[in-house]
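Missing here: one protein chain of the complex. Every other protein chain is in place.
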Amino acid sequence: MTESKESTVRLLITCPDQPGIVAAVSGYLHRKNANIIHSDQHSTDPEGGRFFMRNEFFLPGLDMDGLDDLRREFAEEVTNGFVMDWSLNPVWIPKKMAILCSKVDHALMELLWRSKRGDLETEVSMVISNHPTLRREVENFDVPFHHVPVGPTLRDKVTAEDAMIELMEGNADLIVLARYMQILTSDFVKRYERRIINIHHSFLPAFVGADPYRRAHERGVKLIGATAHYVTEKLDEGPIIEQDVIRVTHSHTVDDLKRLGGDIERHVLARAVKWHLEDRVIVDGNKTIVFRR
Amino acid sequence: MTESKESTVRLLITCPDQPGIVAAVSGYLHRKNANIIHSDQHSTDPEGGRFFMRNEFFLPGLDMDGLDDLRREFAEEVTNGFVMDWSLNPVWIPKKMAILCSKVDHALMELLWRSKRGDLETEVSMVISNHPTLRREVENFDVPFHHVPVGPTLRDKVTAEDAMIELMEGNADLIVLARYMQILTSDFVKRYERRIINIHHSFLPAFVGADPYRRAHERGVKLIGATAHYVTEKLDEGPIIEQDVIRVTHSHTVDDLKRLGGDIERHVLARAVKWHLEDRVIVDGNKTIVFRR
Amino acid sequence: MTESKESTVRLLITCPDQPGIVAAVSGYLHRKNANIIHSDQHSTDPEGGRFFMRNEFFLPGLDMDGLDDLRREFAEEVTNGFVMDWSLNPVWIPKKMAILCSKVDHALMELLWRSKRGDLETEVSMVISNHPTLRREVENFDVPFHHVPVGPTLRDKVTAEDAMIELMEGNADLIVLARYMQILTSDFVKRYERRIINIHHSFLPAFVGADPYRRAHERGVKLIGATAHYVTEKLDEGPIIEQDVIRVTHSHTVDDLKRLGGDIERHVLARAVKWHLEDRVIVDGNKTIVFRR
Partner (left out) sequence: MTESKESTVRLLITCPDQPGIVAAVSGYLHRKNANIIHSDQHSTDPEGGRFFMRNEFFLPGLDMDGLDDLRREFAEEVTNGFVMDWSLNPVWIPKKMAILCSKVDHALMELLWRSKRGDLETEVSMVISNHPTLRREVENFDVPFHHVPVGPTLRDKVTAEDAMIELMEGNADLIVLARYMQILTSDFVKRYERRIINIHHSFLPAFVGADPYRRAHERGVKLIGATAHYVTEKLDEGPIIEQDVIRVTHSHTVDDLKRLGGDIERHVLARAVKWHLEDRVIVDGNKTIVFRR
């Protein structure tokens, strides 16, 4: 993206739908002489539903102090009379991303590589792994690598999570689980609500339990897929951000399925992360609104 | 679609981008107590670019007389100060569609069938063909079929087009060329500017000239595709509405390519027609803005 | 397909893999001066696995009497020493297809239409429905329509199935359930083993139970799909022949999902039926080998 990001802001709004929201917001932005670059909106139902809006606008000369003023003013002049969740996000400050992984590298590498190429609006602040395996690969990208092993007991897990929380404090606007093979505690998940993205394989029909690729092979599926979602306390059931599939045939072995599954996982995860970083994803209960291009 | 269409209107706007458009439009709709159901907008460049908007709103009790009042009022109160192309389209009145075809039925059948099932917001007013071949297939759908043969001379073509124009007068908001194998005159095309949609095959790389499927087969392409576009005076070069491809292999014969090409053509054409009928397509010079779901 | 089908035969083989099968088969066909047009094979594991083969060959002058001789000879000269399931199918005799449906027409229409256009190697011998709704649509294709209502009791169901069996006796090499909304008895399924193809919706993740599109909508899935499979006694769990998906977004309503689901269903079913009719599908336990182009 070559668009300048200076003085550019993204406004996200979620509220019960009612007449006048757009008029109030656009009237305000017009009075501020904001130049609207993109605008998307969605209503689940104009009568009694919920309303979602994403606005990207340019305000010449706006800096962080100006943004603070804008937030105060917006709260006073616009949000009155609406029960509104909203945020004003400075586009010129990339979100900090911490990546958690284990031994498998495909999803991690895709994220590091895209970040380096400027495809993702982010600064990768660190990679944390419960194994030392991928240290060199990560450090080749000049990204700090932290090995935080996780012992077998719940107490060990809490200790490890505490260490991770300390590392990430102030350094992780987004946490991405790039094939991190540890289950997180509810406390950890709650602390970073709607800020943890996970990727997992998906099949038609679904296979619950161990060794899913072998079971998909035994079932003779013709498609294998992946789902990227926000992590909630219910394992693998958080709001879906993106899904995709790839075609397979009877001649693919279990290992082929795993390899192709890895490919589809890294692409699906990269898209979900990109959209999150660009403030394109709004969570609505257990669903997402994704304002894609 | 089970959404009620009574008293529902779609507002389409094209104009040079400048601050205040959205504020003016949304302010007006708010004062009228309109309930905005969907809203999409696009700017090619906030500074010096063009702005496009599609608004679908519900105004309880609105009928055709009320819509005329609304158009007058909108012109006076909103469009002032903007150089604006705009239209207010009643959703409760389906557009009339005339389909032109020759002997090949796949694209025609897809349109008739989807219309009958309620997938397309349209009333198929007639089918016109330069061959009598498909009469029975059309009449099975209770749609009028007109055989308008076209002779070999330019004078014959003009005579045939005059006959078609007379048949379509007041009965064709949209004309779809569903594999109609006659080249239309410039006069005919100009009369129905941005109201004629055509479908043709597309390849990577492109093949100009006769017998394209044979040449695609000789070239060993791995994809064959189709492009739906508005018809302009430059043959096959009008604004593209939709494109898609299908994968082929070395084991497909020329006849297989034609059959698969027919499949991709009918689906691409059906999508383009659907979007046009739902006022989702705005032409911008030789390009289209398509506000897809 | 313009390839001539006269004197053309398809040989299908399933057997435990062991050295010499291909040599035995190809040696025999060579001695018969058969002209091999296509040949595909697959082994699940050369050591201890199963072997599958599809051969399409041309034997000038071969007619039904000659085919009977060929079958006798093949049994004597080739199958000896192998534990072989095999069939020799005359390509010039299209398989007879009976279609079962209820009130929804999309899958039925796709099959009737493709059959009429020559895309499917079949003769549609009849359509049977438990409702009279679609009589006219079917008869427009000059295909016999039989209304066989199904009462509420199991006894009623058996009576209806007996009526269907009588209608289909000698007239149904393949039975396609094109959204037939009745559960078939085990006896019926067993009688037509590997000769009944069904289509049903599929989601990532899967939704079991009633009203799946509403639940997929509530879950915010980004893909909806369809699976075509052979019917076995375990409902919706027979060998999968084909699957596909279509992308959806937050702005699609439940009705949109149903409409798009219908589209993907009819295409997936049509492909599965086409491949079955062309002897491209071999069942291996609960999986299929599909020799696609």
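All chains are identified by letter, namely A, B and C, in their written order; residue positions are counted from 1 within each chain.
The working rule: a contact is a pair of C-beta atoms (placed from the backbone, for glycine too) under 8 Å apart; a residue touches a chain by one contact, two chains touch by 3 or more.
Remember, it's a predicted structure, so these values are computed and weren't measured experimentally.
Of the chains on view, those touched by the hidden chain across the whole complex are A, B, C. Only one residue in the set A:155, A:234 or A:293 touches the chain that does not appear here, and it is A:293. Interface note: of A:15, A:59, A:109 or A:181, the residue touching the hidden chain in the full complex is A:109. For chain A, the residues touching the chain absent from view are 1-3, 38, 105-106, 109, 113, 117, 119, 140, 249, 251-253, 255-256, 259, 293. Within chain B, the residues in touch with the undisplayed chain are 42, 202-206, 218-223, 225, 227, 239-245, 249-251, 284, 286-290, 292.
Although one chain is not displayed, chain C still touches it through residues 19-20, 22-23, 26-27, 29-30, 33-43, 46-47, 58.
Quick note on the criterion: only the chains that are shown with their structure count from here on.
On superposing C-alpha atoms, the copy chain A sits rotated by 180° relative to chain C, to the nearest 5. Both chain A and chain B derive from one sequence, and where they touch, over half of the residue numbers involved are common to the two copies. For the pair chain A and chain B, the distance between mean C-alpha positions equals 37 Å.
Between the Cα centres of chain A and chain C there is a gap of 42 Å. The set of chain C residues that touch two or more partner chains comprises 249, 251.
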